[in-house]
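What you see is part of a larger complex, with each chain still in position.
Should a chain be cited, it is by its letter among A and B, assigned in written order, with residues numbered from 1 in that chain.
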Amino acid sequence: MFRHRIKVRYAETDQMGVVHHSVYAVYFEEARVAYMEHLGFPYHRMEEEGILLPLLELHVRFRKPARFGDTLEVEVKPYVKGARLFVDYAVFRDGEILAEGTTVHAFTDPSLRPMRPPERIRKLFSQTPLSAD
Amino acid sequence: MFRHRIKVRYAETDQMGVVHHSVYAVYFEEARVAYMEHLGFPYHRMEEEGILLPLLELHVRFRKPARFGDTLEVEVKPYVKGARLFVDYAVFRDGEILAEGTTVHAFTDPSLRPMRPPERIRKLFSQTPLSAD
């Protein structure tokens, strides 16, 4: 299972003293990008090849607040269905789950028109990486 | 139906040339806060009275990208179920829907312990404001 480590930034907290909820989408994205790099196919290379992954849906469930100084681990599980990429996430601190979520992406060309992903990209997201970050 | 107007900031765009998806949670929040002010019970006053509204869930569906220079209108429809506040949102540009979503909130005390909302706050979120922003 792939896990990506993120250290909570001061700027990510709000006056409630916890990480602002909008930041989790950024954590998910960072973990997704790290995952692709881990697979040997960095996101910026995919963009350079003319394949974009704009978001169709974002879902987050918040269980416990993250705080400044926390080291988080974000688990990433992608799967492809048709012309869409689904990615499940779970955010942990010291083994305790803080949040979980899903993003749904379209595969598109640079002008944001939907396209079916090339076979090697379908395969890429179907493999289960064994090692962790 | 309450609608809150937001002008897209340059800093909110990403290298895809569109508003980054994480920003919609911030738009939703700004619209929610504007709605409460419109109801005559500003969010900061609620916090001062010891009632917080931390997020339990965030759901967003992205239909069309928003861009720098756009003037958006965010529609806000709250409702209370038990100890939870649900708020539905729809984001429009020139009458066309760009995104929609829902946030689910707990009512909590300042130490983030769940509490049932006072009756006047339940009522507040049940009224339908007639005028627009």
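In this text, contacts are C-beta pairs under 8 Å (C-beta built on N, C-alpha and C of every residue); 3 or more make two chains touch, one makes a residue touch a chain.
This structure is a prediction, so every number in the text was calculated from the model and none was measured.
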| item | value |
| --- | --- |
| Size of the entire homomeric complex in copies, 2 being in place | 4 |
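Here, only the chains that are shown with their structure count from here on.
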| item | value |
| --- | --- |
| Euclidean distance of C-alpha centroids - chain A vs chain B, Å | 24 |
| Interfacial residue positions of chain A with respect to chain B in the complex | 16, 18, 21-26, 29, 52, 54-62, 65, 112 |
